[in-house]
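Handing you this structure, nothing more for now.
With one protein chain removed, the remaining protein chains of the complex are shown where they sit.
Let's turn to chain A:
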Amino acid sequence: MTTAAEPILQVQNLVKHFPLTQGILFQKQIGAVKAVDGVNFELTQGETLGLVGESGCGKSTVAKLLMNLERATAGQVRYKGEDISKVSGKALRSVRRNIQMVFQDPYTSLNPRMTVADIIGEPYAIHPEAAPKGSAKHRVQELLELVGLNPEHINRYPHQFSGGQRQRIGIARGLALNPEIIICDEPVSALDVSVQAQVINLMEKLQGEFGLSYVFIAHDLSIVRHISDRVAVMYLGKIVEIGTETEIYDHPTHPYTQALLSAVPVPDPAARQHRERIILTGDVPSPANPPSGCRFRTRCWKAQEICAQEEPLLQIRTGLQGHAVHASACHFAEEKDIVHSH
């Protein structure tokens, strides 16, 4: 699905620092939580970019920054070449028509006091230009049908639906304005495993139908592999490795990626015996005070002097071959086939 076309979304050096303040009346800044600290990636039309990483690595903050729900401290988010990270007012409204979001928890992302008609119809109430007058109800029913729900249920309340159905409602709301990009912030992690697959497949179907681009945030590596064309691995506010799905999963070069992949459950008990598990020691360092140089060095088995002094850039490393040739932020990037190592 990946094409060499012009990227629809370019993220350049995106930074978000949350100030840490002290004092009640006269607040002074005593530091900052570096939630996102220089993230770069591109998204092309019709592509799915998976964003993985453990809790607290800044994945959701990236989503909020892309949605302009938080203001970036620095850096740019370019939608079709235009920086959208600083727009406001009318321009922001038009950006919102093109970039929408699907939330993690379908139990909290739908207003319990609004009917499905109101929830999915709200985009049209906010953007009256998106639907000709009087057609909003009809559009809502079309959307319900599109996501596999009964269009007759438009006067029901969210609590009358199951988790999977609610997430479908959330997806229908995201689709209402015909956006080109949908940011999915862990859209299935609150659902049962069986329902996860249904929702994922619905999202793939919709992508094919409308040429949507997804930024798919998750911590479930299996799901990310299933849906993504390319995958970016985040650690402590930075992308440590980015590449196509095959490059990341079958030919990981960054030690953190390798450690993550080694934690994926293997179904075959015989194979499980033979595979090497990389167990990381220690906790994730505080994003308010990240380690110098490489942020992963405190937990990395390869760490050496240079890792503390020089920050490894996210770039294609020399000395690698085949699928291992992709951007990796490690001084000692080296392919290690984790998934098939048996």
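As a working rule, contacts are C-beta pairs under 8 Å (C-beta built on N, C-alpha and C of every residue); 3 or more make two chains touch, one makes a residue touch a chain; residues count from 1.
Basically, contacts and distances are computed from a predicted model.
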{"item": "Chain left out of the displayed complex - its UniProt protein name, from \"L-serine deaminase\", \"ABC transporter permease\", \"RNA polymerase sigma-70 factor, ECF subfamily\" or \"Dihydroxyacetone kinase subunit DhaK\"", "value": "\"ABC transporter permease\""}
{"item": "Among A:R78, A:H127, A:H219 or A:K302, the residue in touch with the chain that has been omitted", "value": "A:H127"}
{"item": "Listed residues A:N13, A:Q29 or A:T108, member touching the removed chain", "value": "A:T108"}
{"item": "Options A:R225, A:K238, A:R297 or A:R317, residue touching the unrepresented chain", "value": "A:R225"}
{"item": "Of A:E6, A:E82, A:E145 or A:E310, the one touching the omitted chain in the full complex", "value": "A:E145"}
{"item": "Hidden partner chain, residues of chain A it touches", "value": "67, 69, 92-93, 96-97, 100-101, 103-105, 108-115, 122-123, 125-127, 145, 148-150, 152-157, 159-165, 170, 173, 177, 192-198, 200-202, 204-205, 221-223, 225-226, 264-267, 339"}
